[in-house]
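Left out: one protein chain. Kept in place: all the others.
After this line comes subunit A, so read on.
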Amino acid sequence: MIPGLNLKALLLASAVALTGLPAAAETLRVAMGFDPLSLDPIATSDNGSIWTQLLIFDTLVRPDKTGEGLEPGLAESWTVSEDGLTLTFNLREAKFSDGTPVTAEDVQFSIERAASEESGWSRFYRPITSFEIVNDRQIVMQLAEPFTPAFNNLALFAAAILPKAQVEEKGDAFFDAPVGAGPFMLKNWARGSRIELVKNPNYWQEGKPYVDDAVLEIVTEPSARVIKLEAGEVDVALDPPLNQLEDLDGKDGISTGQIIPYRADFVQLNTTREPFDDERVRQALNMAIDKDALVQGVLYGAGEPAAAAMPVMAYADPELAPYPYDPAAAKELLAEAGYADGFEAQLLVDSGAATSRNAAITLQAMLQQVGVRVEVQMLEGGTQWETTKSGNYDMSVSYATSDTIDPDQIIGFVGVNPERANAYHTEWKSDRLNELYEEERKTPDGDERGGMFREMVQILHDEAPYIFLYHPASAWAAQDYVKDFEILPTSNFRLEEVKIEK
């Protein structure tokens, strides 16, 4: 990539030379659909918060751009002992944005905080039982028993490294004006409207970020984000309506990009209720759905049909195919299960999620073909979660995204019961899957562990506690002068590498 870099540098240099002026302060303006709730990494799980935190804070290690491996963050190098019980990190000479150095003490404080009672992510870090600070820039973490995801979990936003002294001094107020070691510093946060960031002068990646300021404009309406982009009010629009992608790409001065991140969309089935307690019924529902038509009609081609409620990520089985679309076979299965005349059910959907709403309407029409009469019920997203959590539902359109590159997080969420969400509120339970989950966490990374994941996903596919829908693409649209913007497989985006070349 060095030749490319040189060419760009040359172009940039000549551009500067031609204008004969020093470059003015460059601001990158991004229209984002979510308003962050909090900048405290252990208190949040919403995308707006996570994405913003990852611009302000840094972690020891972080997922690389391909989403297939980890790359150094604040840790310059590390070693993992053969038994997986000892993790040693060597910190680089990094500084927080206020100039104080990032020390091993800050690391211990931050990870212990992430494992504490008030953390929403504590079970990710509790297996790390002790810390040993060798010196300011070396820390050793000990696990009492093998826990393979531990290393990966340190790449999660919840394990962001915070300056101990300041957090202890300011308490919760720290997160209103946080100080981190990430590429940007928070300048101003007007809730519900915009987040203004400025370049962190002490960022460890020298020369980056390339832009001087970044502004995240909160624009909840997808079409409004696109209009702002076309009017030149923003440089990047996240998640434009998928049906507008093609048109947008054809417009002068605007280009679009998309990636299928680690995400799977599905319909949760309440397996404690009839008829969803019958595996045959659940399989029949899967066969009644034309997934290709959904991808075309609802995602406008920007996505792939899904074979399970798992994103396609590490250890995924390329052979696992989605349920075939076969309404006749679906009807037969329903008849076999005693529902020859179909049944009635209610389908919950987030009223604010246009794509899910369209999917629900399509599902309603498709299920009608096999005699299943679905009544769509729109709910506010938060209420939908509470409703499915309490078990007071039949079916519900939802999705899961992975914030890490290791499938442990997401299989624990969608497949394991009892666990965090009891197989994402389906209350479906497979003893074999639970067993594999326990095993996988003790098995070192490699083929054996991969086999366990493949078996778990296969069980999930076969017993079908969900109607598996699709893996939708995440898209963005940007002005042509914005270079190197992309969405990562973990759904977030980095801005330190983005350039504005007007």
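Odds and ends about this structure:
By definition in this document, a residue touches a chain if its C-beta (ideal position, glycine included) is under 8 Å from a C-beta of that chain, and two chains touch if they have at least 3 such contacts; residues count from 1.
In this text, contacts and distances are computed from a predicted model.
This complex has a chain not shown, and the name its UniProt record holds, of "ABC transporter permease", "NADH-quinone oxidoreductase subunit J", "Sarcosine oxidase subunit alpha family protein" or "CbbX protein", is "ABC transporter permease".
The residue from A:Leu379, A:Val414 or A:Leu433 that touches the chain not shown here is A:Leu379. One of A:Asp247, A:Glu435 or A:Glu448 touches the chain omitted from the figure, and that residue is A:Asp247.
The chain that is not drawn here is touched, among residues A:Pro222, A:Pro275 or A:Gly371, by A:Pro222. The missing chain lies against subunit A, touching residues 221-223, 226, 241, 243-244, 247, 293, 296-297, 351-352, 354, 357-358, 360-362, 364-365, 375-380.
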